[in-house]
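Missing here is one protein chain; the remaining ones are kept as they sit in the complex.
The block that comes next holds chain A.
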Amino acid sequence: MPKKTGAAVLSAVIPGLGQMYNRQWLKGLAFLVTGMAWFYFMTHGLTGHLRGLITLGELPSRMVKVGKMTRMVEGDHSIFMMINGLMALLALFLYCGFYLLNIRDAFMVGAARARQEQIRSFGQSLKYMGRRHFAYLVLAIPLTAIVFLTILPLVFSVLLAFTNYADPILPPANLVDWVGFGNFKKMLSLDVWSTTFGGILTWTLCWAVIATVTTYIGGVLVAVLIHQPRVRFKKLWRTLLIVPFAIPNMISLLVMRNMFNNQFGPVNKYLGMIGLNGLPWLTDPFWAKVTVILANMWIGIPVTMILAFGVLTTIPRDLYEAAEVDGAGSAHKFRMITLPMVLFATAPILIMQFAGNINSFNVIYLMTNGEPVNPHYQYAGDTDLLVTWLYKLALNQSQYSFASVIGIIIFLLVATFSIWSYRRTRSYKEEDMIT
């Protein structure tokens, strides 16, 4: 049997054996220890965890008579079982990767030996890895953090959408079960859910369109206003108008909530001073929506202003001079030169901002908290976006599975717009990232 096949087969049987056959003793030992450790964990618990992921527990907590006393006996906790199961699954994947690499390594070294090449010592192998696979070494720590703190929790949350983990069914008292697409069906067909879902989805899309358009147009207009040749102290105006962007938006939104207070807020007071009746800013469904849009404009316009400012400075002056020679007025110049240039450069951001606005949690949560409450809605108010509804469902109402369904729907919405816009950007065309 040729050396490479022999080494590969030996490594496939027991990791590390092929390396030893190749006379790489230290490497073989390291691989062997890893393989043994895996075998130990596999037999002590990992299989149990994997089964737990499928069953989500068999015994709920229950009262058991022990002699004369009735005692609470702890049963399976579906949620912990799910997380442990996911970790076990991750470990399984990692091991499979290691196992395949181990076979490949044995095969490659075996082949090199057959060609009478010098075999690298353990130290040389490590050094070679540092040179050849520097990127992986550098990425190891960030990726580990991402896998455990972002990907694992997200997978868990997505899986929740396919269980019945929602208010009356809460572990450890009850066991959670897989229900497939049941929650999605309920969301669309059950009246209490579908009314709320339809209403909130409509408002979310309206909000995203209005919020994007108002801040975009506002920002471009402000930038053009400052950029006019007749305006002096450009830097001063820019700094003054950038202030809303600089104040942490958590603070400014809490402040604005007080400013628009119907009874005590200064906005209504000033309206009263000039003889107008105050408006029910935060308590009337319609005006509450207007208020959050106004607040969002205040926060969002500076961002577009900065971007538009960047574009405006790059438009060559002679374009305008040529237009003036042809007798164009300023409105005409704006429409024919400025607007197309700005639009061209900022169009990709426009779609990204739209996608971002679907998720703008702070503006709604801090200004109105989704209120005024809508009696026809399930745990939601008139200004609630999908994302604030998700939050309320999960953290106030313990409707975890429905919250996850909403999360998946938001993801689908945002993903559609982002991928669509991303395919238009330069870096995609250069790199061809999504295939």
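Everything below uses one rule, namely that a residue touches a chain if its C-beta (ideal position, glycine included) is under 8 Å from a C-beta of that chain, and two chains touch if they have at least 3 such contacts; residues count from 1.
Assume contacts and distances are computed from a predicted model.
Enquirer: Hey, which one's the missing chain according to UniProt: "NADH-quinone oxidoreductase subunit C", "Pyruvate dehydrogenase E1 component subunit alpha", "Sugar ABC transporter permease" or "Sarcosine oxidase subunit beta"?
Expert: The chain we cannot see is, by its UniProt record, "Sugar ABC transporter permease".
Enquirer: Looking at the whole complex, which of A:245, A:320 or A:334 touches the chain that is not displayed?
Expert: Going through A:245, A:320 or A:334 one by one, A:245 is the residue touching the chain not shown.
Enquirer: Among A:9, A:42 or A:259, which one is in touch with the chain left out?
Expert: A:259
Enquirer: Taking the full complex into account, find the residue in A:142, A:275, A:327 or A:375 that is in contact with the omitted chain.
Expert: Once the missing chain is taken into account, the touching residue is A:142.
Enquirer: Mind pulling the chain A residues that touch the left-out chain?
Expert: Where chain A meets the chain not shown: residues 79-80, 83, 130-131, 133-136, 138-139, 141-143, 145-146, 148-154, 156-157, 160, 222, 225-226, 228, 230-231, 237, 239-252, 254-256, 258-259, 261, 264-266, 269, 298, 302-303, 306-307, 309-310, 330, 345-346, 348-349, 352, 355, 359, 361, 365, 387, 390-391, 394-395, 400, 403-404, 407, 410-411, 414-415, 418, 422, 425-428, 431, 433-435.
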